[in-house]
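I have a structure here, written as structure tokens, and I will follow up with some questions on it.
Here the complex is missing one protein chain, while the rest keep their positions.
Naming follows writing order (A and B), and every chain is counted from residue 1.
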Amino acid sequence: MKPITVNPQLHEDGQSTSIISRIWRIPALLAGGIMLAVLVLLAIFIPFISPHDPTGQDLSAFLQPPSAKHWLGTDQLGRDLFTRLIYAARTDLTIMVLAEIIPFCTGVLLGMIAGYYGKWLDSVISLLTDTFIAFPFYLIVIIVAFASGAGQRGIYITFMLVGWIVFARVTRGLTASFRQQEWVASAQTLGLPGIRIILRHILPNVLPQAIVVLMTDMVGLLVAIVTLGYLGIGIAPPTPDWGTMISDGQPFITTAWWLSAVPGLAVVYVGIALSLVGDGLADLWRKK
Amino acid sequence: MMAIRPVLEIDALSLAAKSNKKLVDNVSFSLSKGETLGLVGESGSGKSLTLRAILGILPRGIEQVGGTVKNEERSAMVFQDPRGSLDPLCPVVKQLTEVVYYRQRLSRRASRKAALELLHMLGLPASLQTSDRYPSQLSGGQCQRVVIAMALACKPGILLCDEPTTALDVTVQKQIMETISALQVELGFAMVFVTHNLAIAAAMCSKLCVMKEGKIIEQGNTLSLLQNPQNPYTQMLMNSVLPVPELEGSD
Partner (left out) sequence: MMKLSKATMKPAGTKSSYSWLIMAIVRAVIVIFCVVTAVFFIIRIVPGDPAKMILGEYSTPEALERMHHALGLDLPVWEQFIRFVKTLFTQGDTGNSIIAGTSTRELVAERAPVTLLLIGMACVLAVVIALLLAAVAATQKDKLLDHLIRIFPTVTLGMPIFWVGLLLILAFSVHLRWFPVGGIGEGWSGTLYSLTLPAITVAFSQTPTLIRSLRVQMIEVLESDFVVTLKAAGIPGRIILFKHVLRNAALPTLMLLGVNISYLIGGTLVVEQVFGIKGIGSLLFTSISNRDFPVIQGIALYCAIGVVIISLLIEIISWLLDPRTKGKP
């Protein structure tokens, strides 16, 4: 990110109080951050924590309830549920973050361009968003994921196509409102080219809001990844993924309900953590 | 005919926010029947909060922490922003009828009749009788007349006016002031008139209280107070407002 800007919105009180001390004052941010950190650390160090293999089958020990050996029991193929759960976190969280990068960048950029230049560019971009929004999110996700082939590639393509809209909408509105303000006009009278004003002055101002939206959007993306896995058009079976874990457990819902319940709880856990971080960040930036 | 007993008596009223910040501090005044008292001061001086305390509708998070409010008569209130003071999705005659219905306990039909009479009294167009209108379809001045009608529908002995003309055009301001004065003569209610404009206060009120930062810093008879202001703040208010009363609208 560009370090120094002259906009009055964000950098007014400078770096007088350290960011760390401000983070401590926002419990939501802290709690969410810790929740995420715990999961990420577990995911990184799982090979050293668990003696079990996430894909190794042990048909003599299938569908075992939670015990000291298997913390969350085993699935129908005798695989350790806890180990699989954390390995699945690796898969799902990595895809979640990677799949969000391109849509986030294009969305923010398109939104700023539409909001800044207005007129026909704006009309074209909002027509595009209106068209995409008309398709029910899961419908388009399912169709594109299927058409581009099951697996991770499909997920990336799907979110490149539909993921940018949220960010474009948010930044478009914000940019349009900044456009009315004096500091943009003064930058224009100085003869700065539009793209420079966008990148140096508008971007730092829309970025906080966009990042707050990013947090909620990541939750939606994760849920979508898991849903695709559940429907069998997401991540292919041997790789552990929360969605396939839930659908694998579904036939045993009456006898071993935790097989389906626990992976879902993991998604909820990430959802709560990201929501908290989003709320906390919003708070942090509002308090300035 | 002078009434001996006051209709409204406020004694050492104090209001504070939850954070313990005093917003109104030790305010006392009294009001006799048919009399008009002006509360003058800059915004944030606690005038409006005092009025709300009299009606018992303090905003969330603000509490009465001391003093007493003695109300001998019913009170009703006219607000600053006429359009915002009316439910935008409810036609005005219907809104007024509702107030009459709940306050005067008449039948639905009689309520509507009474409401239309009130509107007529306030000089609103007769066309409302046949086709009801939404607040957004009326001008600001007309909305304020509806709001006054709603206050009068409560049959108040005391009318509380919270800057009733600030949000209006200068020409409309004058008409509304005249209407209020005429109604007071006709109906004989007492009035507390809150304004930040000393000129308007001087024209309307027989007694004045000057408020600053939640306290009354000077009070007395309008004439004597204006002729011989003691407090420097009052003098400043007089100097800044009196020569150009037209500035009211451009607040």
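As a convention for this text, a residue touches a chain if its C-beta (ideal position, glycine included) is under 8 Å from a C-beta of that chain, and two chains touch if they have at least 3 such contacts.
Just so it is clear, the model here is predicted, and its values are computed rather than measured.
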Contacts of the hidden chain among displayed chains: A, B
Absent-chain contact - pick from B:G84, B:G188 or B:P232: B:G84
Contact with the hidden chain (one of A:I34, A:I101, A:A147 or A:A236): A:A147
Contact residue for the chain not shown (choose from B:S43, B:S136, B:N221 or B:S240): B:S136
From B:L49, B:V93 or B:A151, residue that would touch the chain that is not displayed: B:A151
Absent chain, residues of chain A that touch it: 127-128, 130-144, 146-149, 157, 161, 216, 219, 222-223, 226-227, 230-231, 233, 243, 246, 250, 253-254, 257, 260-261, 264, 267-272, 274-276, 279
Positions on chain B contacted by the hidden chain, ascending: 55, 57, 59-60, 76-77, 79, 81, 84-90, 98-99, 102-103, 123, 125, 127-128, 131, 133-134, 136-139, 141-142, 147, 150-151, 153-154
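The working rule: only the chains that are shown with their structure count from here on.
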Centroid distance [mean C-alpha coordinates] between chain B and chain A, Å: 53
